[in-house]
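Report on one structure; see the data block that follows.
For this depiction, one protein chain was excluded, whereas all remaining protein chains were kept in their positions.
After this line comes subunit A, so read on.
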Amino acid sequence: MEVFQALQRLHMIIFSQNVSPCGKFLAAGNNYGQIAIFSLSAALSSEAKEESKKPMVTFQAHDGPVYSMVSTDRHLLSAGDGEVKAWLWAEILKKGCKELWRRQPPYRTSLEVPEINALLLVPKENSLILAGGDCQLHTMDLETGTFTRALWGHTDYIHCLALRERSPEVLSGGEDGAVRLWDLRTAKEVQTIEVYKHEECSRPHNGRWIGCLATDSDWMVCGGGPALTLWHLRSSTPTTIFPMRAPQKHVTFYQDLILSAGQGRCVNQWQLSGELKAQVPGSSPGLLSLSLNQQPAAPECKVGSARGSGDPGRPGCVDRSVTTLLPLGPDSRRQQLQGGCLYQSGLPSFLPVLLTSSNTPTSISGV
């Protein structure tokens, strides 16, 4: 009934989102296990109405929350409660869409099904790396669907993964406070950085967990319980500490900036020197993920700016906002012409703000 639905919406959390390969659609997964598909071109166009900001399709994908999503050329891969499922982007808008396949990595424990917190695509090998509650990294071959490797070394569950393209190496950050680097060819742990042991960045009152990771081959930025820090990988030393009090849940490199988001409303743009370049407010009280849309498919992308996908919107309104559009900088227009778009997702609360090129906030609604 109405009250129950309103309550459900109030307590919805969107954990993950991903952009379609063509750049026109956004998929978002929430804590009830549903995936909603939004049409970005409709929602961000100049004639966008309330209706066009609602999801085009919503379907029950998993039994548990959908914690992570990645997208290949043709497939959307979503993972949450222990399983990874694949959906065809071409079919996903139709009603009654069924998953293409589902796989479950071989878990050690059987008492509780561990969640999958992070998915990572390794294009060179055409494989998928899953990491999560069982403290291991599993590699799955996308063609055959078999699980090839299981890398273990973390003592507590894994939060996030990042790919270092050159080597190729995978970085993983976990609840145990360590960032571990793994060599994919030898399947061994190459380097360990225990962030909490470094005094400059550790914040014991927040805990030691590493919530987010991003790497730029030589550099790595990580945050979470400890402060957001930029590390030089070869020497394993922290070079810059970003003065952000709230624990960050997602961080990514973008051009010459570092974007981070976490507890708190804003997407922060940092320069590599540690200065805060811009703080762009969204409308939810906490943000959980960011994603970049590299395809300037819709014309708005070119003129508009970074888009963030927010969370279920404010209870009072019928709409549940999903997307927030944020300019990447004060002179956003000039910067955005390259067409990169940024998405963020997080906790439910108010209507996220959609900022167009004129920097006036509007909002689009979602799930």
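The rule we apply is simple: contacts are C-beta pairs under 8 Å (C-beta built on N, C-alpha and C of every residue); 3 or more make two chains touch, one makes a residue touch a chain; residues count from 1.
Here, contacts and distances are computed from a predicted model.
Asks: Any idea which of "SWI/SNF complex subunit SWI3A", "THO complex 5", "Phospholipid-transporting ATPase" or "Alkyl transferase" UniProt assigns to the chain that's been left out?
Replies: Going by its UniProt entry, the chain not pictured is "THO complex 5".
Asks: From the list A:21, A:153, A:168 or A:285, which touches the chain that is not on show?
Replies: Candidates A:21, A:153, A:168 or A:285; residue touching the omitted chain: A:285.
Asks: Using the touch definition from the top, which of A:133, A:223 or A:238 touches the missing chain?
Replies: Of these options, the touching residue for the absent chain is A:133.
Asks: From the list A:6, A:22 or A:187, pick the residue that touches the absent chain.
Replies: A:6
Asks: For subunit A, which residues touch the unseen chain?
Replies: 1-4, 6-11, 13, 15, 64-65, 67, 111-112, 115, 117, 133, 157, 159-160, 175, 204-205, 207, 209, 211, 249, 263, 285-286, 288-289, 314-317, 347, 349
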